[in-house]
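Of the protein chains in this complex, one is absent; all others appear in place.
Take a look at chain A:
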Amino acid sequence: MNTAAKTAAGSPSRAAAAGRLVLRRLGFAVPVLVIVAFGVFLLAAASPFDPIHQYYGVQIFDASAQDVAAVRARLGLDDPVLVQFWNWFSGVLSGDLGISRSMRQPVAQVVAERLPWTILLATTGLVVAVLIAVVLGTAAAWRQGGWIDRFVTAIGYALEGVPPFVLALLSIAVFSLGLGWLPVAGLTDAGSAISIGQVLEHLALPALVLGVSQSPWLVLHLRQSLLSSLSEDHVVGARARGLGEGIVVLRHALPTALLPFVNLIGTRIPELVTGAVLVEEVFSWPGVAAAVVTAATAVDYPLLAILALVATAAVLLGSLLADVAAILLDPRVAADG
């Protein structure tokens, strides 16, 4: 931790505590990631799929048993799972992510081509969800029991039970097929090159669906914590001093309510990852989702493991960022350990 950061953070001891938290969490993350990767190998080995069918495709119908056996041996498909894991793991340690058999490309290339699109979709979805939550949650709590509150709460509970892909199909039916406002699927129109306008147009619907599908938890939670902070002493005091409603809610109540909200966002990251996979599949978004499915049915260990690690890392990072934010924002929060 350098001095500039100390000054910026205001309180050197809290910044240092946060720094220690980050280091400790990163330390924990390493064994967690290794265990996750190993688990993925074990699960894939236990799956009923025979990777040779994916590798050969329709050529399997003409392939001789002898040739298939030779290819199996050459690709190491029958090596024990521990050997496969070790080959992969030692490769990763030396910076080689391995080769994706199912995508016929180096894993690094698959991830480099697809991950940015998933990150774009997931972050836009998260921003949409947070915006919806802050606006609707505040509006609902402000006039508890009013028609906005009743409407938002009812819709929120209903949406919690709707899986993202149902929402996605519905929105395609309404906005693409019915109203014709937005394209059905893909990254660009057929035959068009990638341009900002094209991508935005195609991003709008999937990001909206992802955001809306993640928002109910955030909305309802923010409403709840805003309600309790509205009854706290400092808010009652502000009201007693005769401050305007707007200032009381937005400047006094909301900041205290936002703290647990930030934490909640962190814990919602796993849901966001799963939601993104489903939404990508429905909208033919060229992210990692399609690769996950292909890799799983092809028992493509290196790709499967890396994708699982990316998801795990996103979850760990999400909760870490939320905790760090909480420490820096609220002096009452103690850094763990």
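Quick notes
Here, a residue touches a chain if its C-beta (ideal position, glycine included) is under 8 Å from a C-beta of that chain, and two chains touch if they have at least 3 such contacts; residues count from 1.
Definition applied: contacts and distances are computed from a predicted model.
The unshown chain of the complex is recorded in UniProt as "Peptide/nickel transport system substrate-binding protein", chosen from "ATP synthase epsilon chain", "Peptide/nickel transport system substrate-binding protein", "Cytochrome bc1 complex cytochrome b subunit" or "Monosaccharide ABC transporter membrane protein (CUT2 family)".
Residue A:L187 is the one among A:A15, A:I132, A:V152 or A:L187 that touches the chain not shown.
Among A:V68, A:A139 or A:L328, only A:V68 touches the chain left out of the display.
Panel shows chain A; residues 48-50, 53-68, 70-71, 74-75, 99-106, 113, 179-192, 195-198, 200-201, 204, 284, 286, 290 of it touch the chain omitted from the view.
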